[in-house]
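Dropping a structure here in structure tokens format, bear with me for questions.
Missing here: one protein chain of the complex. Every other protein chain is in place.
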Amino acid sequence: MTRFVLGRLAWMAAILLGVSFVAFMLMRAIPGDFAIAAAGSQSVAPEVLATIRRDLGLDQPLMAQYLHWLGSALTGDFGKSFVTRQPVLGELLGRLAVTFQLTLLAAVIAAVMGVASGLAAARLRGATDWLVRLWNGLMLAVPNYVVATLIVLLFGLYFPEITVLGYTPFLESPLGNLASLLLPAFALALAVSVTIAENTRAAVLEVANQDFVMVARAKGLTPAAILRDYLMRNALTPVITAAGLKIAALLGGSILVETIFAIPGMGQYLFDSINSRDYPVIQAIVLVAAGIVVLVNTAIDIAYARVDARVQM
Amino acid sequence: MTGPLLRVRDLTATVTTRREVIQAVRGISFDINADEAVGFVGESGCGKSVTAKALMRLAPEGASIGLGGSVAFWGQDLLGLGEDEMRDLRGRRIAMVFQDPMTSLNPVMSIGAQMGDMLRRHLGLSVKDARERSIELLDLVGIPDPARRIDDFPHQFSGGQRQRVLIAIAISCEPDLLIADEPTTALDVTVQAQILRLLLRLREERGMALMLITHDFGVVAGMVDRVNVMYRGEIVEAGPVDTVFAEPQHAYTRALLDAVPRLHETGAVR
Partner (left out) sequence: MQDNAPVATPRKGAGVTQGWLLLGLGLAMLALMLVLTIFAPLVAPYDPSATSPDSLAPASAAHWLGTDSIGRDVLSRLIVGGRTTLLITVSAVLIALVAGLILGLAAGYLGGRTDEIIMRLLDVVFAFPVLLLAIAVVAALGPTVPNLILTIAIVYTPAMARVVRAPVLSVKQWDHVEAARSVGMSEIRLVLRHILPIVVSPILVATSLTLSQTIFTVTALSFLGLGPPPPDPNWGGMLSEARQFMELAPLTVVGPALAIVFATLTFIIIANGLREVLDVGSVR
């Protein structure tokens, strides 16, 4: 077990290294002169450009630049924004907190909707099963930004008095915070809930075929007890694992949903930075987001292996 | 009380799955008296397992089961009972031990929890009382050091031990009838004899009726009083076990008997 964990952690470190290299190289691959991009204008005096080059270390060999950048990034120094000239870290952390709230809420909504509908489909079968599967099939085809746009449209058309855009900080009003995140979280959660529903359905159907469920029925236990202790406890492990792996999808989706709902999270930050060609910010966001995904996936791998070891026949 | 513990008349069972409709049991009649051990013998697919499940009104998962005829338990018609009443009866009055102990226990619940949920459900015991009772039961079925093992999970037990646990679960509410569906098929030969001896001992100590289902005539030989031979959903031969052994009337019974070369070794379970 310790061997396995250490192996996973080493592998995670290697992946993160690779990820950081890709993130670094991408921004060096921009067509044109990086220094000009940093200066924010084509018409800059050559001396100024030279200073910028020296400040950013652009005169160093590429590998040295990478190592320097990586070293700084590890200590939380992602450089300064080309636009605001402020360190990227402070802004990034604030944005990250907002995105974290949004993804967390979306994950909860997706889990509740997905597990409930998947369970209903697997236990009730028949028409319910058919409806859930049809819904899942359709919803799989509706991208989250289309859902988000249509929600905004519907509210604009039929409930113009309700504000759906914008964000209320938690400290300002906890309830307002929740209210401002509810619709975007729903839009973000919909596609993920479909995956969770399909997984739950498959897992419950598989567990229901196990002999121990028949034994539980022969024991005269109530359907509720069988559902709770025999079906769900066994079915949920793979479901949670699969759901955890959807963190990447939620993070990716938040870029679009935040932009549409005007939520000042990391996604919107990225969107703005792309439009203003603020490369250090783009670089930092790519690195941090990929890092989070790698971390979460490793954590799930390890947690799953632990549960598996305890449960293994 | 008068009459047999279980009186089954013209029982039919039709199992409907998503793929097919199976007439698994086609009009069988038999009695089981209190204190009596009755064997059901037949090859796999003859309808004996469905018969057992039909008595408890359990449909295989993902299938529905249509029952006809009558099943009287202490004179009470089981086929007419509501599902709630039937559930009160399952495990409490009629209990069942299944074929494969490796897959019959919930892997994510401790043994104690899997014994306790049934004791609390049927006997209304407290968590603490259920635990004490479970430890006694584990001791009874021959699990060493039961007070410590009760918190273990199924994967920490061998196949034979798991079947002992499942037997402990089945007898925990002191049922009138214990149905054992191929209880030794999935076990090693040496363990088979131990489990059969355990069933025999428990039956004698507790005076419950036993319905022993098997494909192996060798298993029923020393265990039961009477035997029913099933073939294609029907009982083709019935009688005291010695008579059926000595003078099999039906060609199928003779074929089954011929298929048991080790009859004399395993027959001597007693």
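Letters A and B name the chains as they come in the text, with residue numbers starting at 1 for each one.
Definition applied: contacts are C-beta pairs under 8 Å (C-beta built on N, C-alpha and C of every residue); 3 or more make two chains touch, one makes a residue touch a chain.
Just so we're clear, the structure is a prediction, and the values are computed from it rather than from any experiment.
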Hidden partner chain, touching residue among B:Ile22, B:Met208 or B:Ile235: B:Ile22
Candidates A:Ala73, A:Ala106, A:Leu119 or A:Ala289 - the one touching the absent chain: A:Ala289
Touch list for subunit A against the chain that is not drawn: 14-15, 18-19, 22-23, 26-27, 29-31, 137-138, 140-143, 145-146, 149-150, 152-153, 156-157, 160, 202, 248-249, 251-253, 255-256, 259-260, 270-271, 274-275, 282, 285-286, 289-290, 293-294, 297
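We take it that only the chains that are shown with their structure count from here on.
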Complex contacts: residues of subunit A adjacent to subunit B: 205, 208-222, 225, 229-230, 233-234, 310-313
Residues of subunit B defined as touching subunit A within the complex: 56, 58, 60-62, 87-92, 95-96, 98-100, 102-109, 113, 117-118, 121-122, 153-155, 166, 169
